[in-house]
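Omission of a single protein chain aside, the complex is shown with its protein chains in their original locations.
Let's turn to chain A:
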Amino acid sequence: MNSSKAQSSAINTANTALLSVQHLSWHADSQLILDDISFTIKKGSFTGILGPNGAGKSSLLRCLYRYVKPDSGSVQFNQQDIWQQYDAYQYAQDIAVVLQETPTHFNLTVHDVVALGLLPHKGLFTREQASDRLKIDCAIKQVGLADKNLQNFEHLSGGEKQRALIARAIVQTPSLLIMDEPTSHLDVRYQIQVIELAKSLGITVIASFHDLNLASAMCDQLLVLDKGKLVEQGSPQAVITSEMLSNVFGVCAQVSLHPQHKVPHISYFYGYDIKEKTAESRALPHV
């Protein structure tokens, strides 16, 4: 009885792992960018990728959304290798990506951009059906841009652009959403809004963050990269520690519990020399 239970739970974990990365390494111009990285992403979870600038966050995400091919190791999505058992078109039906910068000098409307979410699901000569248009309109409404439907995408604010791109992802109907620093350049209100919007979709999300407090509050699982290596992974409680902050980010900080949400909350100390940090942080009282 017990063993069968254990067995079924093992099958369960295997089934709930949506994405599994094994010993992934990648280098560019003879420089090792990602070094032997392994982790799994559970179905329905919200995973944050943290790390200082140049740690390899964007490169790791690129390996996940099939933009660059790793030199060694594998990325499996639904237990299938993304390079051997998927082509770009099939993969795009399952995975949507929201990137940081979307430069465009051309007159695309919000509606046009959101409609691109249909691309992986449409043949060359198929037209948009009434149901497709409904889907697009619903997605635009869902992200709160209904009144900007026919506006030029370029003229939107940073937060609105991100929301429009999330609407495109909604239309793409993926089972995994990948976002590369979705909150950079946004003010606090939009940062929270964009992440809550992504969470509200009810699908698996992987996003890279610079705001550690936001990541701590919003994510189920955190991965910390430093110089191309995966140095920490686990729940925010396990990962966000003053030790990690001084080792990886080189900052001196105190970690307490968020008064409302009971997640780790970081208070940074300013003007502390990193060399002295251990002594200083030890001297500081923990809450």
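Throughout what follows, a contact is a pair of C-beta atoms (placed from the backbone, for glycine too) under 8 Å apart; a residue touches a chain by one contact, two chains touch by 3 or more; residues count from 1.
Quick note on the criterion: contacts and distances are computed from a predicted model.
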> Which one, "Iron ABC transporter permease", "Phage shock protein A", "4Fe-4S dicluster protein" or "3-methyl-2-oxobutanoate dehydrogenase (2-methylpropanoyl-transferring)", is the UniProt name for the chain you do not see?
Replying inline: "Iron ABC transporter permease"
> For the full complex, which residue in A:Leu18, A:Val113, A:Ala198 or A:Ile240 touches the chain that was left out?
Replying inline: A:Val113
>> Among A:Phe46, A:Tyr65, A:Tyr190 or A:Phe209, exactly one should touch the missing chain; which is it?
In response: A:Tyr65
> Just one of A:Leu18, A:Leu60, A:Ala92 or A:Ile166 touches the chain that is missing; which is it?
Replying inline: A:Ala92
>> On chain A, where is the contact patch with the chain that was removed from view?
In response: 62, 65-67, 87-93, 95-97, 99, 101-109, 112-113, 115-116, 118-120, 122, 124-125, 172
